[in-house]
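As you look at this complex, bear in mind that one protein chain is not there, while each of the others sits in place.
Letters A, B and C name the chains as they come in the text, with residue numbers starting at 1 for each one.
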Amino acid sequence: MPLDPTLHADDLQAWYGSMPVTSRYTYGPAGERFFRAMKDEARILGTRCGRCSLTYVPGRLFCERCFDELTDWIEVGPSGTIEAVTVAYLALDGTLLDPPVLMALVRLDGADTVMYHRLGGVAASDAKIGLRVEAAFRPSEDRTGSILDIAGFRPLGVNET
Amino acid sequence: MMHPVAIIGVGWSGFRPVTPDVSYKELIYEAAVRAYADAGVDPRRDVDSFVTVSEDFHEGTSIFDEYVPDQIGGAQRPVHTITGDGLHGLAAAAMQILTGRFRVVVVEGHSKASNILTLPHITAYAMDPILNRPLRANPLAVAGLEACRYMHESGTTREQCAAVVVKNRRNALRNPAAAFGADLRTEDVLVSEAVASPLARLEISDHADGAIVLVLADAETAGRLSPRPAWIRGIGWANDSPSLESRSWARAVYAEQAAAMAYKMAGIGNPAEEIQFAEVDDTYAYKELQHLEALGLCSLGRAGPLTVEGATAPDGCLPINVSGGSLGVGHLLEASGLARVLEVVLQLRGQAGSRQLGDVYTGLAQSWRGVPTTSGAVAVLSNQLGGRES
Amino acid sequence: MSMRRVAVVGAGMTRFVRRAMETPKELAWHAARMALDSCGLTLKDVGGVCIGSAPDAFDGVHMKGEYLSDGSGAWGKPVMRSYVGGGTGVFLGPHGWYHVASGLFDVVLVVAEEKMSSFHPHAQAAFLTIFDHTTERPLEPNLLWIFALEMNRYMQTYGISKRDIAQVAVKNKRNAADHPCAMLGEASITVEDVLNSEVLAWPVQRLDVSPVSDGAVAIVMAAEGVAERITDRPVWVQGVGWNLDTAYWTNRDLAYPEYVERAARMAYEMAGVREPRKEIHIVEPYDPFDYKELHHLEGLLLADRGKAPELTAQGVTGRGGAMPVCPSGGLLGVGNPIAAAGLMKVAELFWQLRGEAGARQVPGTPERGLAQAWGDLMQVGTVTILGTQRPA
Partner (left out) sequence: MTQRIASYPGTTLSEEQIEQGRVLSVHDRLRADYTWDAGLAIGLYLDGLKAGVILGVRCARCDRTVVPPRAFCEQCFAPMDAFVPLADVGIVNTFSLCYVTWDVKRIAEPLIPAVIDLDGTSPPAGIMHLLGGIAPDRVHIGMRVRAVWKPARARQGAITDIRYFKPHRRG
């Protein structure tokens, strides 16, 4: 006969624990070049795949579609167009963000892919697909070679389109 | 498929928001015992190979493969882990049988999501550590962005998304295994608090605990053991780009490609006509609509209106997620795809109780691995070997 | 139904290094690209992709298979990742085999990758969480515990000395001096060096252990009829086998790896091998620790229990011996980026059986080789048998 499965509520136990995972990531050759350009010159670089006529931004070492190595680096942006936007109300730990954060997909002028980043300087109600924006870089002394070297994307000035 | 493969046994335990009375091993063991009784096999004698699906960070253990064999009867047998959805595990099992060297293969998937205290942090760790993660956004923002783009290009409205929630959670009321049955109105969904616009809280499936085990067999064994085998007429799986930057956002290209592979194998030329009912991924309400269109079950932009008109209700012309889907049953992490397959098998056997659809002989199950992946799989099942000519 | 035969037609790999600059995707791409180039194929020719990679904790990415998919050539293709701990790399043999033998794919690209250096500061700490979270982890075990416990039991049961075992480290690190991708190739290493190295977890000392590494390896597998058009020397998959023992490793006899024997018998049966010691001409058993090569040779039925050290002492397992073992240089010499380390052994057999192993080429004309990996809690055996002869 099987084990007596009758457990009572106070018999229930759980063991608390966590998985210690601490990481350090190097950028690879393409990441090195892309983020150096962001850090040192506030420039956004992509790589172009001639075979697929496709410009990846940020620039990559290889084309995922044809596997060619990508060596043709070109500058793109800093202005671009919103292709999707969301108002994110929850932080990573599930607590409410006040104010919420706007995240967007931005297709930079000259790029065939989008950049996933924060959107600022615009009311949520005005943040729509098609809005023209530009990258707002942090001051050079605050740039470290990170995606955060761009503070976020802002609507283009009134007269620029 | 040169040599037909059938699902001859199904077993599950759960699905409930919490399962504090059982360890993951006991939860899986319960499902396995049911599956083996249903199939009429003894795992220690009759099963040639076992496939399990899991992800280390969902389990809280590195190399979780270590802890899978005992509770499915696989100790000292060929057992391997696929880090994918249960449908990827089903594909791995079917391929082994198709080699001709394995007659009976078992697939197992489970969720103990209630034991995970920091799931959003873990999901965020799947994002690119250099390009995306430093932005520290909640991964639901990726779903919000996809919903925004999909609704922009398809014309789908929030009301149509809300109709999916109402349908699936009402379907779940007739599924005794479902955790989140409810009788809601679209207004309830629309007014629920915004999470990542346009997604509101009730449009996001909650997680549940549970385990599912399926027993697959070759034609000869299925014929011998099973009164009503569920034949796998076609199976397919595909990935779009894993990067947020270069993937397709409006269309679920992974589902289009996985379906094309499965339909080709099943000899299905017109899915909208030949697929009678389907269980598709609805991790978020808009995904059911996006997936219906990607699967060719209706054209771009039509899934929303069809849902509001009741075409995808149990009594509609194309019943979708009669089980309740993830919204109604609960999201089962890597076992989600197996929950979709489970309902299709029960329907094809006529064992779906008060949810039973009428005369059904060909159904489809589709899964997606969730944010931030573009990984999906499709299986086409039938209770007739050749699939009745429509 | 006669089984659809499958062959390896191409292979490629990166150097195994201590701290790679490349991202995991880029490491996978380098190996996959080289494997396709080696047999003149492009991504268009690839039907499906099989990825093998071990703990997500190392590369530091959850659902790592998805993250690696573009680097593995899986854009817009069917792809899945198999993961059986340390056994993963050689399990890619069976995994790729059943993709092709099922009839679903004519050509599959099989890619193994590991970047352990992304776990900071030291990859070994990631292994705490392989132990049972409730009944063992609270004791704060170090990964070395489980190897030292097994090594000690093996030594005690068969009366094997540290010196017997150190020969393996010397043999493999010297062999690795001829491997262009090796981390720890060392032509002049001696048994004394191994015996005098720092004691980590007795009886395990520093030079008994393979290094933490980054790297990627890829092979291309194709169905009969396609393979012969791709290369005039396809190397056939003659046998595959895998076996997973109970998780309760403290209830098992650690002196003998029964799961390796079961996996080997499965592969021998498929390959029609009745006398392994005669019919296996090259062996690449898993050697994350030097004693493991001996332990596994016995599990593979290629040496009597407790007698593998004698074969090593007699030079039988040297590169010029009757049964070369780890001519590649093994994990001890080439390096141990876990999943990639296992597939490196399969790639070594591919190059050896085609006479393309350069300075590592074993003499004569070997026709059949066996690669084996081990993993989990002293618990999984994976075996791939390759041969120049097309299976009957």
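As a working rule, contacts are C-beta pairs under 8 Å (C-beta built on N, C-alpha and C of every residue); 3 or more make two chains touch, one makes a residue touch a chain.
Everything quoted here is computed from the prediction, not taken from an experiment.
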What are the shown chains that the left-out chain touches?
A, B, C
Determine which one of C:134, C:314 or C:389 touches the chain that has been left out.
C:134
Consider the whole complex, including the chain that is not shown, and state which of B:115, B:138 or B:226 touches that chain.
B:115
Residues from chain C at the interface with the omitted partner, ascending:
13-22, 27, 30, 34, 38, 60, 62, 120-122, 124-125, 127-128, 131, 133-136, 138-142, 144-145, 148-150, 152-153, 156, 179-181, 199-204, 214-215, 246, 248, 250-251, 254, 351, 356-358
In terms of residues, what is the contact footprint of the unshown chain on chain B?
19-27, 29, 33, 42-44, 57, 60, 69-71, 73, 75, 112, 114-118, 121-122, 125, 129-130, 133-134
Residues on chain A that touch the omitted chain in the whole complex?
1-3, 5, 7, 11-27, 29, 31-32, 35-36, 93, 145-146
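The rule is short, and it goes like this: only the chains that are shown with their structure count from here on.
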Chain pair that, of all pairs, has the most C-beta pairs in contact:
B-C
Taking each chain's centre as the mean of its C-alpha atoms, give the chain farthest from chain A.
C
Can you check how far apart chain B and chain C are, centre to centre, with Cα atoms defining each centre and the answer in Å?
34
Rounded to the nearest Å, the gap separating the Cα centres of chain A and chain B is 29
Between chain A and chain C, tell me the centre distance in angstrom, where each centre is the average of that chain's C-alpha atoms.
37
List, in ascending order, every residue of chain C touching at least 2 other chains.
23, 57, 60, 70, 75-76, 126, 129, 133
Would you give the residues of chain A that are in contact with at least 2 other chains, written as numbers and ranges?
17, 19, 21, 23, 25, 27, 31, 64
Residues on chain C engaged by chain A in the complex (per definition of touch)
19-23, 25-26, 29, 32-33, 36, 42-43, 57, 60, 70-71, 73, 75-76, 117-121, 125-126, 128-129, 133-134, 137
Chain B partner contacts - residues on chain C that touch it in the complex:
1, 3-4, 23, 54-57, 60-70, 74-85, 91, 94-95, 97-99, 101-104, 126-127, 129-130, 132-133, 241-248, 258-259, 262-263, 266, 270, 375-377, 379-380
Using the touch rule from the top, collect the residues of chain A that touch chain C in their complex.
15, 17, 19-32, 61-62, 64-67, 69
